[in-house]
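One protein chain omitted, others in place.
Chains: A and B, in written order; residue numbering restarts at 1 for each.
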Amino acid sequence: MDIVSTLGLTNFVMQFSRISMYPFFDMAHYTLSIMKLKEQPGAVDVAHRSPIACWFSGMLCCFGGAILASVLLGEPPIEPFTNNRNIILASVIWYLIFYCPYDKFYKCCNFLPSKLFIAGMKEVTRARKIVGGVMDAHSRYRNGWLAVIAVGWAKGAGSGLIANFEQLVRGVWIPERNELLKMSYGTKVTLIGAVLFTFQQMNYLPITRHNLIFLYTMFVVSTEGKNWRHSALLPLVQLLKKVKISKGGGQRRLSKILTKNRRIHKVIFLLDFCSIESLWMRFEIEKPFCSTNNSKSIVIYKIKCT
Amino acid sequence: MDIVSTLGLTNFVMQFSRISMYPFFDMAHYTLSIMKLKEQPGAVDVAHRSPIACWFSGMLCCFGGAILASVLLGEPPIEPFTNNRNIILASVIWYLIFYCPYDKFYKCCNFLPSKLFIAGMKEVTRARKIVGGVMDAHSRYRNGWLAVIAVGWAKGAGSGLIANFEQLVRGVWIPERNELLKMSYGTKVTLIGAVLFTFQQMNYLPITRHNLIFLYTMFVVSTEGKNWRHSALLPLVQLLKKVKISKGGGQRRLSKILTKNRRIHKVIFLLDFCSIESLWMRFEIEKPFCSTNNSKSIVIYKIKCT
Partner (left out) sequence: MDIVSTLGLTNFVMQFSRISMYPFFDMAHYTLSIMKLKEQPGAVDVAHRSPIACWFSGMLCCFGGAILASVLLGEPPIEPFTNNRNIILASVIWYLIFYCPYDKFYKCCNFLPSKLFIAGMKEVTRARKIVGGVMDAHSRYRNGWLAVIAVGWAKGAGSGLIANFEQLVRGVWIPERNELLKMSYGTKVTLIGAVLFTFQQMNYLPITRHNLIFLYTMFVVSTEGKNWRHSALLPLVQLLKKVKISKGGGQRRLSKILTKNRRIHKVIFLLDFCSIESLWMRFEIEKPFCSTNNSKSIVIYKIKCT
């Protein structure tokens, strides 16, 4: 790739592709995965009722990719659990996030700047995992490019793809929702990455692996800007979080808040712009809203859609 | 087997058992599997919302047997996906069936004579798959006849056996229905085939493999006559399809149609005779019907039962 060499980044890129994931990047990955788990409805309750189920669920979130890739390649799915170092690290983080007094650790990590930093670091691990999966599968199936893509994808986005079974461990079962039916941003970007790295591995792309890792990582980290957009809405989200919707009463309250807000059109635009899935899940709204005022009903309809 | 040699079919049978499945017979199998998928309630909707989930679901229908057999034998379940040739063929057929303009391809294949022809061809692949599974398992487990039968069965009827998980990909979850609880005709006949081929492989049956493949295939293709019986009822089925049953109102309409029909006893007989499961599923009737007139209630009860 000429861009990299013309920018004089060749050495940097080489070093970047050799940087060890172990203590810090892996830590960021575990932290974010387990924070996401904690935000699931009912997860904290499970943590108190059955720590073992919660721990296993957390490990599935952290090592889901490795486990799924092992299953696909017919290797022991228990293999990720033989890596004591990483398991202990993930377990410590799991413990801190769920049981730290006053929830300090979670709050620190959830503080916006630190969360964005962690999210950026986590994305660095994604490219590595995809490459690991692609190379592993390619060494077995020279020409099975579809299998190679699948394994790369599974390794990079496995925890999302096995989410149904991870939820089952916690006693939750939502069959109508899965990552194949409605892909999250991470799953999509991992699929693109798996395709790119597979083509690179099969020499269809005129770029070295180091450069592709670097460029892909840069792309993914920068598009994490989704989070930035989300974070710009954080005050609104905080506002909405306070609304307890129950028995139809909340409906009026939500619309009241939206009416009070002078910049309602901006809100519509912003809600449309950002992905508010996490917000949505927290409300657990089941019936579609419909308020009498048409302009408001548009807003609410948009919340429902995303 | 004397029948074959006395009929002078020895050469034909040898050639038959060596005929390549690849382009045409496999094509028939993929076409029928994906047509069956398309007829599932909600499948077309999934095809438009999430092509990837639909494609994966289609591949599970086409290669379910190979995947399940791989899992049972501890081989990589991704292996069927390394056969690019077959995957591409299946994907092209999946694309044509779901997205062909004006639904032409599906309609052509669903036209009764062509559907019966395809169904016959598909059944030819069944024997081959069972034999493949049986030989594969027998080469590993010399004396484990149960495991050999299981792998042969899984390879021949795998897509049915994993139907619960195939549905899960599409966001559908029907735990109370599975192929073990209520076997379809295909699953039953495959089980019989797996037992026969296992006994042949272990030299308990005085027949060569070629002859057994030929005779079993003939048997299965001819008993596909179930479809013939079904097809004789097609006009009635078309009539019933027009009935939209909703909120109890349809009940009256259905009975009206059945009352108008002078040959009502024949209808009862025919409904009893043919398997109208697919029809049943399309209606998605949940409550049992009961009309005031007793003779009609019998009809409706019979619909419910099958």
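Methods note: a contact is a pair of C-beta atoms (placed from the backbone, for glycine too) under 8 Å apart; a residue touches a chain by one contact, two chains touch by 3 or more.
Please read all numbers here as calculations on a predicted model, not as lab measurements.
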Worksheet item: Of A:T6, A:S20, A:N84 or A:N203, which residue touches the hidden chain?
Response: A:N84
Fill in: Contact residue for the chain not shown (choose from B:V13, B:A150 or B:I213)
B:A150
Worksheet item: Which one touches the absent chain: A:P23, A:P41 or A:P76?
Response: A:P76
Discussion item. Please output the residues of chain B touching the missing chain, sorted low to high.
Written reply: 71-74, 137, 140-141, 143-147, 150-151, 164, 173, 175-178, 180-183
Fill in: chain A residues touching the omitted chain (full complex)
46, 49-50, 52-53, 56, 70, 74-79, 81-84, 87, 168-173
